[in-house]
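Since the structure comes first, as structure tokens, the remarks are kept for the end.
Complex shown without one protein chain; remaining protein chains in place.
We just call them A, B and C in the order they show up, numbering each chain from 1.
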Amino acid sequence: MTKRRVEPLVWLMFSGGGVMAAVFLPILAFLFALAIPLGWVARPDHVHLLAVVGHPVTLVVLLGMFVLMLVHSAHRFRYTLYDGLQVKRKTFTAVLCYGAAFIGSIAAVNVLARLA
Amino acid sequence: MSDSLVRAAHDVLIVGGGGAGLRAAIAIAETNPQLDVAVISKVYPMRSHTVSAEGGAAGVIAADDTLDEHIYDTISGSDWLGDQDAIEAFAHEAPRELLQLEHWGCPWSRQPDGHIAVRAFGGMKKMRTWFAADKTGFHMLHTLFQTSLKYNEVTRYDEVFVTRLLVDDGRVHGAVAVGLMTGKIQAVTGKAVILCTGGCGKVFPFTTNANINTGDGMSLAYRAGAPLKDMEFVQYHPTGLPFTGILITEATRAEGGWLLNKDGYRYLQDYDLGKPSPTPELRSMELGPRDRLSQAFVHEVEKGRTSDSPWGPVVHLDLRHLGEQVIDTRLPFVRELCLKYERIDPVHELIPVRPVVHYMMGGVHTDIDGATPVAGLYAAGETACVSINGANRLGSNSLPELLVFGARAGRAAAEYASAARAAPAVIEAQAADEVRRLERDVMGREPGTERISTIRDDMQATMEEAAGIYRTGPAMAKGADALAELQQRLLKAGVADTSRSFNTELTAALELANMLDIGECILRSGLEREESRGAHQRLDFPDRDDRRFLIHHLVHRNPDETPRVAPLPVTITRWPPGERIYGR
Amino acid sequence: MTEVRTYRRPMSIWWWTKKRSYFVFVMRELSSIFVAWFVVFLLLLVRAVGRGGAAYDDFLDWAASPGIVVLNFIAMGFLLLHTVTWFNLTPQAMAVRVHGRPVPPAVVIASQYVGLVVVSAFVYWLVTR
Partner (left out) sequence: MPDSIRLEVTRYRPDTDSEPQRQEYDVPLRKEWTVLDGLNHVKNEVDTTLSFRWSCRMGICGSCGMNVDGEPKLTCATFLTDYAPGPVRVEPLANFPVVRDLVVDLFDFMERLPRVKPWIIRDDDVTEVDGEYLQTPEELDAYKQFSMCINCMLCYSACPVYGLDPTFIGPAAIALAERYDLDSRDHGARERLDVLIEHEGVWGCTFVGECTRVCPKHVDPAGAIQRYKLKAAKESVKAFLLPRGTR
């Protein structure tokens, strides 16, 4: 019988987050981090944006996306620390990375819940 | 030191982790799990030379094929020198062994309906060669090795080099070996010992064989008092790549490849091997037996109809008409090898080839169960001579031979070991002797003026000169004298490497000593055989002489270390000697 | 097992600078920092949007400040590295089969880019409508 282990589940979230980051993040980052602030694209109207973001479907999608991407980052960064910097305190590093992702996720819930 | 001298005691000790050795190990583990088996090998088992075999393994499975036909092809291929009882047993058990390998996971090539596919091979009247593309030996060896990992009762000593068998009162009790990593010399005892040490192609300069094929097991047995059999029969494979000697498998011809001389002419038709046809015809032309094809090459050279290359005369193998599709699915390794080592693409270009030393028909004399005359000592695989190959081995008979006789020797050794007693105390002294010999006589020699590689080169040149495709009495006698001289020179060659760990100069020295023994046996047996049969062709005795020479030759070692050749009758059951007919 | 004194070569901290492919690998892995940064950035945006028009405008002005713009350019570069490498490795990481037949890697890669374009167009439309 297969033993229950967390690695596969973390890895699944890592992969999901990787897909999200590859597919959704480029356009979002491009629009809100570069194009709109720099005026390449007209600032969307606040009311419109609030309506889009506040829609329950958007909220759920964003929450899922944020959480997965945070786990993705935490997981990848953890291994970068192991391999790239040869960090030896492995458990500590893991707690730190996933801990940060956890706090980020709570924050995301908080922010998004306020819009709902 | 004596407490550490005997490293471990086992029931059965197998020397060699190639196809034969691993098959024997599994056979023992399966017959009697109570027994403690050990496999000693000078290389990791999956590096053994079985890994290089390309073409395939013969076993009757096709609906239109019969055991009798396999038997007959093998007997006539052997020029009637094979023992017919052994060949019968071989043909009967080969299909089962190959199926067993299938069950262990060997990726045999298949027909569309999922059944095993078979291809044609030289000297065979029916298609009966099982294959795994053109990496058959590779897949067989890895399958056997991986399957052997399943058995905890099999202990392995990897990279451990056996230097001597421990024999007392006509019984074998184990071996002395050098651990290559540590340089430690220790005895490993076994109630029975099976030699599965493979071939000895390195006795010759130009060979398909790997660096490790130095015939160690033959020499070990010979020195331990077991005779060698039919040593004069050395197989030349007709298609090796010039310079490297890398084999281009016979399967190329089975798939329809042609041999062309410099005029683009399929010259085999001039040598009583049948008439050319566009598609391959069994037992004809390019699918004739190896001895006859290699001999035809020599005649082409004499007629000036071969092409020149920096490495001597060559003919060409033409695969272009087979097309990329066939080459890539059935012969991918051949294409890879040609691209890599000759920088030519067989899809569009001709492959230069020449005959190359490939296989040793002779070897340690055994009966049909792999037993040698020394009690408890068994041999199987290329190092043994049962004999099913007689004067000429048919392509694709060797791989099934490893399986059939590896398993047989394993079972017989298991039975022997179950009844045998543990090693007597005297072998401890023998082991100490061997340690002394190695440390003082081999390692301790001052590096003199002689170099091991030079003596090896000289030996190889001597053997090529004296025991090539065509031989004469005077040439062989001269070669034997030259070898005796080389023996003397070897005693003066020092080992410059004083390091214990992975001392490959030491192993090279030991291997060279083994090869000199073998070379001597080849030439001595050859001198005695005043006839031409199979791979032994004498210009001074061009005909087969069944009246005098329908016999095996056994080479014993006299107490004064000289060889003595004695006859042994060939076992004939149902197939009286006849003419070897191909292409008619 | 043996008494041989084997030598274990130490692996330098800078091993990943020794070979181009190793360097690209570590850069790829470092993209994770920037993915995380964008998550934070977007969360801040969402929070600002939730707080009203003024907060929203303030946020965008902040995002246009030189420091943030430079950071975001760099981050964007890493993000694209992530996207490209992720797409390229997908066919290796999973054997995609349609009707039991394996799909060639090039097709898998191409279809991901198609997906990227469709998603991007949809988001663009949703935001700027």
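Keep this in mind: a residue touches a chain if its C-beta (ideal position, glycine included) is under 8 Å from a C-beta of that chain, and two chains touch if they have at least 3 such contacts.
All of these numbers come straight from a predicted model, not from anything done at the bench.
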Please provide the labels of all shown chains that the missing chain touches.
-> A, B, C
Which residue of B:Leu149, B:Ala484 or B:Leu539 touches the chain not shown here | B:Leu149
Listed in rising order, the chain C residues that touch the chain left out are 1, 4-9, 11, 15-16, 18-19, 21-22, 25, 29, 89, 92-95
Going by the touch rule given at the top, which residues of chain A touch the chain that is not shown?
-> 1-5, 7-9, 11-12, 15, 76, 79, 82-83, 86
For chain B, the residues touching the chain missing from this view | 43-44, 46-49, 51-52, 96, 99-100, 102-105, 107-116, 135, 138-139, 142, 146-147, 149-150, 158, 181, 210-212, 243-244, 246, 333, 336-337, 340-341, 451-453, 495-505
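Simple rule for what comes next: only the chains that are shown with their structure count from here on.
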When the contacting C-beta pairs are counted for A-C and for B-C, which pair yields the higher total?
-> A-C
Inter-chain centre distance, chain A versus chain B - centres from mean C-alpha coordinates, in Å | 63
Could you grab the centroid distance between chain A and chain C? Build each centroid from C-alpha atoms only and quote it in angstrom.
-> 11
Could you please state the distance in Å, as a whole number, between where the Cα atoms of chain B are centred and where those of chain C are centred?
-> 57
Two or more other chains in contact with one residue: find those residues in chain A.
-> none
Can you list the chain B residues in contact with two or more other chains?
-> none
Contacts from chain C onto chain A in the complex sit at residues 11, 13, 16, 26, 29-33, 35-36, 38-43, 45-47, 49-50, 52-53, 56-57, 60-61, 63-64, 68-69, 72-73, 75-76, 79-80, 82-83, 86-87, 112, 115-116, 119-120, 123-124, 126-129
Where on chain A is chain C touching in the complex?
-> 17-19, 21-34, 36-39, 41-44, 46-50, 52-54, 62, 66, 69-70, 72-77, 79-80, 83-86, 100, 104, 107-108, 111-112, 114-115
What part of chain B is in contact with chain C in the complex they form?
-> 179, 181-182, 501
